[in-house]
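Every protein chain except one is present and positioned as in the full complex.
All chains are identified by letter, namely A, B and C, in their written order; residue positions are counted from 1 within each chain.
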Amino acid sequence: MNLYEYQGKEIFRKFQIPVPDGYVVSSPSEVKSYTSPVVVKSQVLIGGRGKSGGIKFAKDQATLGNAVKELLGSKVRGLTVSKLLIEQMLDIRKEFYLSITLNRTERKPMLIASVAGGVEIESVPETEIFRKSIDPIVGYSDFIGRQLTKFMKFDAQLAKQLRAILPKLYQVFEKYDCELVEINPLVLNGDGKLIAADSKVIIDSDSLYRHQEFPKEDPERTPLELEAQSKGYSFVELEGVIGVIANGAGLTMATLDALLLHKGKPRNFLDLGGTDSTDIVVEAFDLVLKANPKVILVNIFGGVTKCDTVAAGIVEAKKKYGIKQQLVVRLSGVRETEGREILKQNGIVAFSEMMPAVEKVVSFAGGA
Amino acid sequence: MNLYEYQGKEIFRKFQIPVPDGYVVSSPSEVKSYTSPVVVKSQVLIGGRGKSGGIKFAKDQATLGNAVKELLGSKVRGLTVSKLLIEQMLDIRKEFYLSITLNRTERKPMLIASVAGGVEIESVPETEIFRKSIDPIVGYSDFIGRQLTKFMKFDAQLAKQLRAILPKLYQVFEKYDCELVEINPLVLNGDGKLIAADSKVIIDSDSLYRHQEFPKEDPERTPLELEAQSKGYSFVELEGVIGVIANGAGLTMATLDALLLHKGKPRNFLDLGGTDSTDIVVEAFDLVLKANPKVILVNIFGGVTKCDTVAAGIVEAKKKYGIKQQLVVRLSGVRETEGREILKQNGIVAFSEMMPAVEKVVSFAGGA
Amino acid sequence: MKVIVDENSKVIVQGITGHQGMFHSGEMLKFGTKVVGGTSPGKSGQNVNGIPVFDNVSDLMHLNPDATMISVAPPFVKDAAYEALDAGIKVVYILTEHVPFHDTMEILYNARRKGAWLLGPNGPGITRPGKVKIGIMPNTIFKKGDVAVASRSGTLTYEIVNAITLDGMGESTVIGLGGDPVPGMDFIDALELFNADEDTKKIVVVGEIGGSNEERAAEYIRKNVRKKVVAYIAGRSAPPGKRMGHAGAIIERGVGTAESKIKAFEEAGVRVAEYPIDIPKMLE
Partner (left out) sequence: MKVIVDENSKVIVQGITGHQGMFHSGEMLKFGTKVVGGTSPGKSGQNVNGIPVFDNVSDLMHLNPDATMISVAPPFVKDAAYEALDAGIKVVYILTEHVPFHDTMEILYNARRKGAWLLGPNGPGITRPGKVKIGIMPNTIFKKGDVAVASRSGTLTYEIVNAITLDGMGESTVIGLGGDPVPGMDFIDALELFNADEDTKKIVVVGEIGGSNEERAAEYIRKNVRKKVVAYIAGRSAPPGKRMGHAGAIIERGVGTAESKIKAFEEAGVRVAEYPIDIPKMLE
């Protein structure tokens, strides 16, 4: 789960990583009297806020008031702004990049840094990027900071500041079960101090049970995706016309892949998961129908999820929702015979192989 | 370093290990109004306080005041009482033993527990003692608590409480660099709650630089030992008459052993350590002379500590303190020749072997 | 030859009285696995499918278990794994989904310290037809043979194994690595085992988009494996940045795309199937 900039900075503050003085407002009445130049930052979970007009500067009370009024409720790259972070303006001398993330290949945390911050890290040449895997049992140790400050060619004063930030950043990464904790840019301010001008913190969703202080929000998801998420489904909306219900992330992906290779366009990704209950199947139909697909493909390889359960669910969903769409079903695996029998009694012929089902549903959809 | 009971309990409280309500007084004026039965406990770092009259009970204001006046300034097993812990009296139903200590053989922390608490753990039969080594990399995990509560035959209610205490006790052990953290007794109170009726916390002296909140006190040491400690010497006062200065703990021990095997009685243990400076040697003489020995043995095997440095130190100390005692010196190892030469010029003949030196000093002391 | 486990391996189930523990301990018994005991704190003395239940792993070590299947809720997985490792069990399979990956990292490196295998979390386990099954793969799809399968997916693995079996071939060992960001085993671990196993003549690698494990596996195959290897990559059609259920399927920063993985395999001489169903023919 992505945290907002202000949430990340609250954590940084708690861990004594320097951040600019600032406060959050969700209405113009919460704006404090102007005392010194400030930056007004839209709190939306998307990059490129600056270029999209989501960040404004104010050097007097009037411009501050205007900026707040203008930004609150506006849209930044499609996302509605409901909170603003109003912060002291920095006197930026240099911008650096600093993050800790999971290196999935090495199965270890990795520290990434660059003297070239403030831009997309992807466009910085390899030679300017410091990468260092951290042994998760040992954790962060100061020698890593000494290696980094040498790479960054920091003087003693800057090196000391960075080496104070690094262990705290690693603590944040660990304590908050982060996938990513990123400071971009880490700013060298006019006063010679390093300060985190932005924050990007992504918490492993599987760990949210121990971080209940954060409301579950995810503006990158559509309302339907959020509904599905709240019901426990892996569900992604796509651009096509073929509704898809399958079981297992890999099989569901393979189903979409097969549709696309046959020039069929999936409307969604829906993984039933491994729970064996007709209700789960009925609710899955509810979600897929809300996405209003032209046709629907059900692709089940029975294991934990048994074919007869899915068949019963399909029959129940048909009855409950009066499904109008053409429905193509493929059943294979555990209790395949029983499942096919249930469907047959309700006038549905199920395929036992995946490819004919895919071909059939694509032809129904008018593709290929 | 040993902590006082009240210091240990402050830590317990901070880590949410239940302790009785209470407060510390160092003068009768600090005693609060009596509200309910209390126990008044002398804060001295020695066992057997109860049997020695260092613990009193009070069921009204008058007995409380008397107990405080009686105990403050009194001696408990030779130690002067300067602080009292006044605590709510417990309604003790059962007493258990619980501790975490370093198992030096396995080089791991060890959890020790027994249903038979309140007495010396040494006298409890082996079969009633639970011992479990804890992997220091993994740390405490709940399965250890489940094993323990099963061993203790605790009901669900008690088991839950104990499993809440254990991870915190381990945290104390780790965070405070403990050699030992012990609750004896852990009391089952009348209200059905487990509560730490006493605390014994020993912090690794080498770690005190990161625990500067505790004043360095050690009432088990004599004033001379404390002086030596503050100057960085390993120094122990003993009952005999032969002052000993040696280098290295092992060689110093071996020197004492050799003296005793020759029926000589050492006055002290003093390990010069590995620092090569005449001042260290001179100061060592100062300490040994303060112990007023009949004779003095210097036993040096030169390594880091070089023989000529020690010789120069001996000469300087003789001059400075006008040493009257018979002085037997043994020098061997690095810069032996130079050292012996320095001594010779000042009228001291040094042995090169340990045993003749030991024999000589014992004969001077009038032993053997 | 032993590939993590064999027909003599004794298995326990931590959390055997739960829904999954009950069902899958029964299925494992049917498969022929020696399930010798289970745990469920406070339920000692009961039995599940005839398997005796104990409070703690330490209470059943007289049964000499070689492996454990952990099926407890995510907050308790780390403790259960440490309990098994502390008791000296050398194969730890975690069935549970949604284990925080920071927990898995800790478990993984502590398992390695103790010379133990970690399988899962959130994977279907290991199946060796005719010998042993630990995990949740459907019993019916297997046939003893010489094809080894390593897969990051669950159901898709069954699909592929089923196709192999229906085609008349069979499997020596099937390992589900699991779809979590930090899997207990990766492809190279599995490939080393398959490469050394004399009962394995052919190998199937079932990958997914995300990460660079498939690329590293391709490199390993190029250097070390002379057995026939066929691959499949799920997620060719995934739009960049869209999540596909597995955190492992996030396409990030241009690495880990299906194209990059397919290219890596083809350069290592490994043919990549367009459809799962094509795999059996490509193995022939």
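Quick note on the criterion: a contact is a pair of C-beta atoms (placed from the backbone, for glycine too) under 8 Å apart; a residue touches a chain by one contact, two chains touch by 3 or more.
From a predicted model like this one, the values you see are computed outputs, not experimental measurements.
Across the entire complex, the residue among A:Glu30, A:Glu70, A:Asp142 or A:Glu213 in touch with the chain not shown is A:Asp142. The omitted chain makes contact with just one of the residues B:Met89, B:Leu260 or B:Leu289: B:Leu260. Summarising the interface, subunit A meets the missing chain with residues 135, 137-138, 141-143, 146-147, 150, 156. Listed for subunit B, the residues touching the missing chain in the whole complex are 102, 104-105, 107-109, 122, 135-137, 174, 177, 179, 204-207, 209-210, 234, 236, 238, 246-254, 256-261, 266, 269, 271, 274, 301-305, 332-334, 353-355.
Quick note on the criterion: only the chains that are shown with their structure count from here on.
Between the Cα centres of subunit A and subunit C there is a gap of 27 Å.
Mean C-alpha positions place subunit B and subunit C at a centre distance of 53 Å.
Across the assembly, subunit B contributes 137 as residues in contact with two or more other chains.
In subunit C, the residues that reach two or more other chains under the touch definition are 110, 113.
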